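This is the structure I have questions about; it appears just below.
Here we show just some of the chains, and they stay where they sit in the whole.
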Amino acid sequence: MTKLPEPDLSKAKEISRHYDFVRKQTITLCEPLQPEDYVVQPTGDVSPPKWHLGHTTWFFENFVLAKELPDYELFDERLNWFFNSYYESQGPRILRTSRGNMTRPSLDIVLAYRKHVDTEMKRLFAHHDGLLPRALGDLITLGLHHEQQHQELLLTDIKYILGTNPLHPALVESADILADKVAMPVVKQGWLAIPEGLYEIGYQGNDFCWDNELSVHKHYLEAFEIGDRLVTNGEYLRFMEDDGYARFELWQMEGIEWARGLDVKAPLYWYENDGQWQYYTLNGMRPIDLDVPVTHISWYEADAYARWADARLPTEQEWEIACRQNAREISKSKGWVENTRYHPQVKDVDQDHQFLGHAWEWTNSAYLPYPRYPRPEGALGEYNGKFMINQMVLRGGSCATPESHIRLTYRNFFQTDKRWQFTGIRLAR
Amino acid sequence: MTKLPEPDLSKAKEISRHYDFVRKQTITLCEPLQPEDYVVQPTGDVSPPKWHLGHTTWFFENFVLAKELPDYELFDERLNWFFNSYYESQGPRILRTSRGNMTRPSLDIVLAYRKHVDTEMKRLFAHHDGLLPRALGDLITLGLHHEQQHQELLLTDIKYILGTNPLHPALVESADILADKVAMPVVKQGWLAIPEGLYEIGYQGNDFCWDNELSVHKHYLEAFEIGDRLVTNGEYLRFMEDDGYARFELWQMEGIEWARGLDVKAPLYWYENDGQWQYYTLNGMRPIDLDVPVTHISWYEADAYARWADARLPTEQEWEIACRQNAREISKSKGWVENTRYHPQVKDVDQDHQFLGHAWEWTNSAYLPYPRYPRPEGALGEYNGKFMINQMVLRGGSCATPESHIRLTYRNFFQTDKRWQFTGIRLAR
C-alpha cells in the first residue's frame, strides 16, 4: 500500500483521486480471502466481509448517486434491504444478527455492484469536473472516511473469523511482523508530566473531521502524568500471573461478573499450550511477544489492570492534551495499517510514545456529546449522535487504522465488553 | 439421476457400485450451489452443505478406513474436530451451533477430502475383491444409508438457506415442477378401512434396515379408517381462513404457545403478498398449488388441523398396516428425490394413495423403542438409540428422500416444532 497524497477538498479531481485510492484499498485488504470467508458472522459484533463491501458501496449509491446523479439507476433495489446498516430513515433492513446467514447476493454480485457504483461515481465526477460543489464534495469525503472506518472493521472482523477457527489460518504471511530498530526488551515505562491548565479540546482544523469532534471548548485539567508508552504483553502477563482476573478488589463489579460469566482469563486470541502462551495474529499463531503492546482487551480488563498497577486510565481530554504536547511523533509512527503487518509494534528506540497507530487506547471517559454538539439532521445525523450512551471513548488509532483516517481529536467508542478491536492500555496517575 | 440397481450385499462389487452411486449423488445434489451457499447455518437445525460433505466422508474415514484399511493415513487429523456430529465416543467436536462460523476448511479442501476417501475406499474394495467380509459390507452399507439421510438433509437445509434469503433464489429451474396425469382439482378425500387385528410390526426382510425397525412384534389395532391421500394446501388454507391458528380448543397447550410465541400463522415458506399466498419451493417462489400436499408444518399444526377436520393423526402402527395393505403403489409413486422436482406431487389419477415419496407424515406415536430393541454397543449405538425421547415418529418418505433409502417400516423422528423437512398430514379416525 502506498501513501495517500493529501486531498484538496475544493477540487473534484482531488476528491476523485481520494475516492479511487480508498475504494481500491478495500479490495486490496480482502484479496487474501477465500470465497467462504466473505460470508459468516461468528458473533453479533462481526459483519461478513461481503457485507462491508456492499454496505460501503450502498452508502455512495444511496446518499450520493441516487440524489445527485441525474438518471442514476439503482443497481438492484433489493440490495437496500441487505446493505443498510442502521439507518432508520432509509427504510427496513435485515436484522443485524442475520447478516451471516445471507449467502446471496453472492460475492460476484457484490463486486459487480461495487464496479457499477464506481463507474457511476466517475460519471458524477465527470459531470462536475473541476467544480464539485462544496456540500457534495464534503458528502463524498464523508463516505470515504466511512469506508475507511469499515476497512478497520474488515480487518478486525476477518481476524475474528479466522482467529476463532480451530485451524487458525493466517491472512497474510509477512516475514517481518515486527519492525526493526526497536528497544528490546523495552525500557521501563516512564511518565510524561502535563501541567494543570484550562485547555482547548476538539478539532480545530479545516479538513475532514466527524461531527462528534467539533465544538472546540475549554476543559480544565489538574496536573497529571501519563505513561510514555503502552502497556506491553509482558506486563499484562504479570497481572495475569498475579491472579489479576480473580481479585475482585481490582475490578468493577460489572467487570468481574463479565469475566466470571464468560470465563475470561486472558486477552482475546490468547491460547495456552503446555504452559506457554501463544496468540493468534493475522500472520497466524505465534508466541506472545512480550514487548509488544497488549491488545484485544475489554475496558473492564484495562480498568482492572490499571488499578493493579496503582494507576488509572486517562480521561479522553488528558489523552488529547498529552498527545498534542508530544505531537512530534505523529508523523513518524511505525504503526498504521499501511505497513501491512496488522500488528502493534514495539516501542521505537528514538522515543516514539506510541500514541498513534498501535492500539485504540481505552480512556475513562464515557462517550457523550461535547458542549454545543449539534446532532445533525437527516440520515447522516444517525451517524454518531445516536450512539452516545453506555460506551467508552478510545483514542489513538491502531495498527488496523488507515493513517489518513486518524486525527489527534478522533473519538472512537465501544461498549465496555468489546475486545475484537486492537484495544490497548496507557496508564495515567 | 438414474435408478439404482439393487445391491447384492454379499459381494464387494455390488457394494462398491452402490458406494459410487451414492457418493456421486451427494455431489450432484450440490452442483447448482454457489460457493457461499456451502457455509452458513441460519438456524441451529440446519447444517452448512460443506459440513454435510465433510461429515459423510468422515464417517467412512473414521469408522471404515481407519479401522479396516492397513496403512491408511488420515487426510488431516484436525478435520475430526469439524466433522464429528454427535459421537461422544469419537472425541471432542465443535459446537453444533458453531458449524456455520467455520469458513475453513474451505470447499476445495472438503472436496479433496472426499476424493481422498473415495480413492482409499477403492483401495479397500480392491483389497477385498469379491470377498468383502459380511460385517465390513454391512458397515459400508450403513455408511451409505447414513449418507442418503444426509442427502435429504442437504436438500432441506439448502431450502432453508435459500428460502429464508430475501432474494428467494431457486436451486433448480424445472419447467415441470408438477408431473402430468393428475386429478386436478383433486377429488374429495376418501377413507381406507382397516379391520381390527393383531398385526405384526417391524422390518421382516433381509436387506438393510435401521436398528430401530427391528424386533418384529405383535401389535393389536382396533378397526380404523385412514385417509386415501394427504391433506392438500387448499384444505389447509381453509383451516387458516377458519381462524384455525387462533382457536385454542383445536390445539395442544404447548402447540398454541409455540404458535403465539413465534407468531406462526402459516406453514414455513408461505408468504402473503397483497392477499395472495405464495410459497418458496426449490424452483423459486410460486403461487400456492391448492392440490399439492401441504408440507413444512410442525406436529403441533398437523395435530390442530386434524382436530379441526374432526379427525386425528394415525399412530405409526396404523400407518404401517395401512400402507402394507395398499402396497401396490410403492413401485409407482411419482414422488422421491429422483424426479428432481423436490416438491410433493398432486395425487395421481390411477389411485396412488401418496403413502410414499411425497411428505413425511406426522403420526401420533412418540419415538420410543420397540419391544426387545437392543441399543447397539459402541459408536454406532449412538446412531438411533440415544434420541428416543420427546420426538414423534414420521412415516412415508418425502420428495427429498432417495427412493432406494426408504422402506414401509422406516421410522423417521423429529421434535414437535420442526418444520424444515417436507412434513405433511394424513388423517385417521
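Letters are used for the chains, namely A and B, taken in the order the chains are written, and counting of residues starts over at 1 for each.
Basically, contacts are C-beta pairs under 8 Å (C-beta built on N, C-alpha and C of every residue); 3 or more make two chains touch, one makes a residue touch a chain.
The model shown is predicted, which means the values in this text are computed figures rather than measured ones.
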With 2 copies placed, total copies in this complex: 4
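Assume only the chains that are shown with their structure count from here on.
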Centre-to-centre distance between chain B and chain A (centres being mean Cα positions), rounded to whole Å: 47
Parts of chain B lying in touch with chain A, wherever the complex brings them together: 34-42, 50, 78, 81-82, 94, 98, 100-108, 161-162, 164-167, 169
